[in-house]
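Yeah, one chain of the complex is gone here, protein chain that is, but the others are all in their spots.
Think of it as A and B in the order they're written, each chain with its own count starting at 1.
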Amino acid sequence: MTSDLPVLIAAVSTLSALHLAFQARRVGWSRMKYKISPPTVTGPPEFERTFRAHQNSVEMYSIFLVVMWISGIFFNEVLAALGGLVYIVGREMYFIGYIHESKKRLPGFYLVLCALLFLTVMAAMGIIQSFLDKYLNIRLL
Amino acid sequence: MTSDLPVLIAAVSTLSALHLAFQARRVGWSRMKYKISPPTVTGPPEFERTFRAHQNSVEMYSIFLVVMWISGIFFNEVLAALGGLVYIVGREMYFIGYIHESKKRLPGFYLVLCALLFLTVMAAMGIIQSFLDKYLNIRLL
Partner (left out) sequence: MTSDLPVLIAAVSTLSALHLAFQARRVGWSRMKYKISPPTVTGPPEFERTFRAHQNSVEMYSIFLVVMWISGIFFNEVLAALGGLVYIVGREMYFIGYIHESKKRLPGFYLVLCALLFLTVMAAMGIIQSFLDKYLNIRLL
């Protein structure tokens, strides 16, 4: 029954969810280190960078899930899962870099953008192909 | 294989993801304009309104995706996709209005709420219909 479900996309999604939870955990550790109790979200620069690094992941997470799932289902599951893994690596680079210095978030950020661009292009191609097939009966490839 | 997948919902989802990314991009442009480097999130009123306009979209984006996909799969794909397009238009009105003046975010906000209400009602009807069919063997319509 589950044999045609996109298990690779599911695996990368679960991994990315755990990674996002781990970022939230590290914000909590930074709160303890600098003794900043919720609901305060301001404090020493390192805490604020850690807080914002996690927030940026939250802001982009739904975008990532949308384009990974759509490219995985409508275009190619293996490529979408690989794009998803690159995205997670980029997010970790972003997080670690940002904590050290604002500018050091940029290499990870560019890797994240590359992964999202790759997934978005595949999603768009999959949607066009599926739309032509379903509504106009035109089969590409 | 992909011919019974909800390609219209996938297309509107991808469009909405690009729109959310474009809002994030405009926050970045506002950062440049007012020379506000991350992780700072406070500054001149226009920057703060731009920042919050994007945040509000982030806060509501998952809610939107949930009700659009469920109404599209369980009720009617074309109506769900149309509701999704109205939502995106509302979000753009909200964003542009909010940048100019806090109160000007309201027309877009009400359009967003209308779209979400429309999608939620369809999702609820689709769920009830599917639940009755699956568990009680009752077929409405």
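We take it that a contact is a pair of C-beta atoms (placed from the backbone, for glycine too) under 8 Å apart; a residue touches a chain by one contact, two chains touch by 3 or more.
Since the model is a prediction, treat every value here as computed from it, not as a measurement.
Colleague: What chain B residues would touch the chain not displayed?
Modeller: Output for chain B: 45, 48-49, 51-52, 58-60, 62-63, 66-67, 70, 73-74, 98, 102, 105, 116, 120, 123-124, 126-127, 129-131, 133-134.
Colleague: Name every residue on chain A in touch with the hidden partner chain.
Modeller: 2-3, 5, 7-8, 10-11, 13-14, 16-18, 20-21, 24, 37-39, 41, 54-55, 58, 61-62, 65
One rule holds for everything that comes next: only the chains that are shown with their structure count from here on.
Colleague: Measure off the straight-line distance from the CA centroid of chain A to the CA centroid of chain B, and report it in whole Å.
Modeller: One centre to the other, that is 19 Å.
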